[in-house]
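Every protein chain of the complex appears in place save one, which is left out.
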Amino acid sequence: MFREVLPFDILGGFTLWLMTTASLVGVILGIALLVSLVLHGGAFLGNFSRGTREVLVDLVDVSPRRIGAIMQVTIKESVRRKALLVFVVFVIVFMFANWFLGGDDELSSAKPYISTVLMALNWMIIPVALLLSCWGLPADIKDRSLHTVVTKPVRRSEVLLGRMLGYCAVSLVMLAAMGAVGYVWIIRSVPELARDQLIGRVPQYGTLKYLGDDGVVGIGKNVGDMWEYRSFVSGGTKSCGVYTFEKIDTEAIRAAGVMRLEYKWEAFRTYKGDIETPVRFRIYLINPDTELTVRISTRDFEIQEFAVGSEDTVIDIPIAGISPRPGADGEFYVTAAGADLASVGGQFDPQHLNLVDDLIADGKLIVRAYCVDNMQHIGMARHDLFIRLPDRPFMVSYAKSVLNTALMVILIVVLGTTASCFLKGPVATILTFGLIILGQGLREMMDDLLKQFYDKESPGILGGGPLESAYRLLHQMNQQSELPENLGTQFIENADQGIMHTVGLTRNFFPNFNHFDTREFLANGFDIPFDASVLAALAVTASFVLPCYVIGYLSLRFRELEVK
Amino acid sequence: MSADNVIEIRNLSKAYRDFWGRKKVQAVNSLTLDVKRGEVFGLLGPNGSGKTTTLKMLLGLLFPTAGSISVLGRPAHDVEKNEKIGYLPEESYLYRFLNADETLDFYGRLFNISKSERRKRRDFLINEVGLQHARRRQLKEYSKGMTRRIGLAQALINDPELVLLDEPTSGLDPIGSNDMKVLIRKLKSQGKTVVMCSHLLADVQDVCDRIAILYAGELKVLGGVHELLETQDETRILSSSLSDAAIADVKAVLARHGAECKDVSHPTATLEDLFLRTVKESRDRPGRRIVTETPPGSSQAS
Partner (left out) sequence: MNRLTSKQRKLIYLITWMVLMVPIGLMGMPGQGILAQRRIKYDLGEATLGAVDPASSTLNLVLLGMRGIAANLLWMEADHLKETKNWSELEQRVNSIILLQPHFKQVWQYQSWNLAYNVSAECDRVQDRYYWVKRGIKFMMEGTERNRHVPELFHDTGFYLGNKIGTSDEKLQFRRYFLDDPMDEIYQDGPDDEINPEGIDNYLVARQWYEIANQLVEDDYQQHKMAEELFLAYPYRAQISYATALQSMGNPLTEEPEWDKSREAWVRAYDGWTGEFGRILIEVPIPPLEIQIRLEPDDEAAFDEMLTQQTESFIENVPDAARLTVIRGAQDAARQTCSYIYWRLRCNTEQNEQMAAARRSYFEGKRLFYEAPQDFTAAQASLYSSMESYQAVVTEFPELIEATDTDVLEDALKAVIVWQDIIINKHGETLPDDYPLKTIWEDPRYTYAKEEYLSQFLAWQGGGL
């Protein structure tokens, strides 16, 4: 997992949503008040409050029967206009996907297969949702078939809801069918060697800090990688990675009789050494309260960099059977350095040490990992060591992934339909697609730029904002060199400030599509965590549904459907 | 609002504006008129005179620039009034991928009509408009006349109190057009109010109780069809056929009373005359109005 896996902050998100939505509502009400004032002069307050009441009634007092009728017509329309053909295309793609991936016995990774399916699923369902939702209403208005509908006792909010639900239903049914085909394809195509990678590992991550060569807390070493995901600890020194796990479910471990630790570290050699022996490491378990320290196994472990999801990188630690002395014949659990056994004596029976009772304190456990070989290094990241909870079936994980995609589809439909309430089909499509691209690819860049911009210690973006960057590009200047001092550059800098502030203020209006992306989890054989992924996706979609509904309704409501 | 006024239009104006908010066309200008319960009201005028715009403002499809509209006692943008309105658009704007049954069922579901009632009305209306043979065909395969019929059927699906018909007979053959007139009379006999726009003056003359003629967005003529077509400074005497001697006698009597006999002929349809005259006069002398009844309200500019 190369992405920070953090539980989604539902309360924080909700607060942010409330604030954003409130400001949006404020702006809308302000505009309405102003319009009312211009139109009605003195009677503006009465008109305004009556209008607001009518809008609220329209929004809330909707009839499921009418929504259902519109939804049904929407579905019929999509089906009769052959939208389902996309599914056929999808199936055809997978009939030929083996041209690209198959026939290579040596490929022992399931990753490409899973990525391919998820990618195809995404990029085939996005256009479907996009085109359906963006072109439906404008066509309805253009053909004036909507006139006939709205001269019936139908609220415009009902038209909007019916359309949204109809498109969702069509897209989701299609997604479900595609998902099923994709699943069957994965199961059948993944090579024999990689079948065991089709699992849903459930990791419990801890926090990580590094001890330097002198054993003092510091930051790990950088061995020259551009990628700062892992930091390295040096072999033969006091340098190590300290993982702290909390809220360990001791009862589950007791029931299983074993705790499973899985690692995926990276080796870095400063000299060639014995090339046939991998770089080795050693692991200690430490009780955070008593500081009782236990070394796992008398043997050193060897780095396994390419054993993705296999059992080779799992260390099973049985709860009982800790030997009190180093060198004793217990394969696992030889006590070693750290706290002297005698110093913590009395609290336990040294002859019957137990993982759960003697090492885990209030669900908390510290794991230290050292590199054994002198001057060699081991790179560690927070997600490189975890307690592996019982696996979930791949199917469950896959289903969750499809669920996330479904949430994305719903969001796209909602955005597209809303856009189509006030824009023509092509423009609405471009707008919605732009939001998807912005929310998917550019979101990270935008967040990164804003982080630099609002950084407390050294505010400002390396190379400047958009205008300054453009200036530098044109003048072929690098990012560090000073801009010439003149009126023009001053203007550029001020304008950039303005632009970045605007971006900072408005970024919450753009959905973060990255929350829907489950590829890294699934392709790496991890279960998709509910709190870090599904919940986040759910929150993103949910937060856009209501505002979009209101905006779409208002645009339809105050739009003359007939313009000559 | 008077209890027997189904529609009350007061000082209604509509200006179409371009993108920059500049006025492009004044489609309707200070229109004031009422439609009474149970009458068949005809809205006439040349192309671009504002008939359809007025109709669409009645339905809430367009928003007035100024003035007010009350339909069945409610403002035009209130969708609940639509429960009792049936509307037949100029061309039937329906979903072409649905068949006749599905179309009627769909529009039926938009009203508060139970399923069994819906089915009953659907079958009844399909019979009524004569589409039994084509009820399972998608509308895109329909001819113009068939589309009109299904359009009419959907307008009546809710058994409306007020029926708005935009060019009801356009695209219909003489038989269809006659059927339509029969139907309009039948609606009237059921106590429903009908408002129609039409170019086909003969049709209007046949079925309408009252008419309004619009020209360039302004009301030019308003009144009962009979009153309007009565010419006050001429008298037409209708009798069974007279002999030449009898005619000479009559002429002599007229001469004695100081009147000259201009013409002796058989009566003809004259709404066309009125219409053409109104249009011509409006072009020559803007602002002139012919109104045979006291207009509702009194503050309108003329």
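By written order: A and B. Residues from 1 in each chain.
Everything below uses one rule, namely that a contact is a pair of C-beta atoms (placed from the backbone, for glycine too) under 8 Å apart; a residue touches a chain by one contact, two chains touch by 3 or more.
Predicted model, so just to flag it, every value in this text is computed and none were measured.
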{"item": "Chains in view that touch the one left out, judged over the entire complex", "value": "A"}
{"item": "Touch with the omitted chain, as defined above, among A:V38, A:I219 or A:I275", "value": "A:I275"}
{"item": "Full-complex contact with the absent chain, from A:E77, A:D140 or A:E266", "value": "A:E266"}
{"item": "Options A:K111, A:K221, A:R295 or A:H515, residue touching the unrepresented chain", "value": "A:K111"}
{"item": "Touch residues of chain A, complete complex, unshown partner", "value": "2, 96, 99-100, 105-107, 109, 111-112, 115, 193, 226-227, 229, 266-267, 269, 271-276, 278-279, 303-306"}
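Heads up, the rule we're going with is that only the chains that are shown with their structure count from here on.
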{"item": "Distance between chain centroids, defined by C-alpha means - chain A, chain B (Å)", "value": "61"}
{"item": "Chain A-touching residues of chain B, taken from the complex the two chains share", "value": "16, 25, 27, 56, 59-63, 79-83, 85, 87, 89, 91-98, 102, 106-107, 109-112, 138, 154, 158"}
{"item": "Chain A - residues contacting chain B, complex", "value": "65-66, 68-69, 72-73, 76-77, 80-81, 143-155, 560-564"}
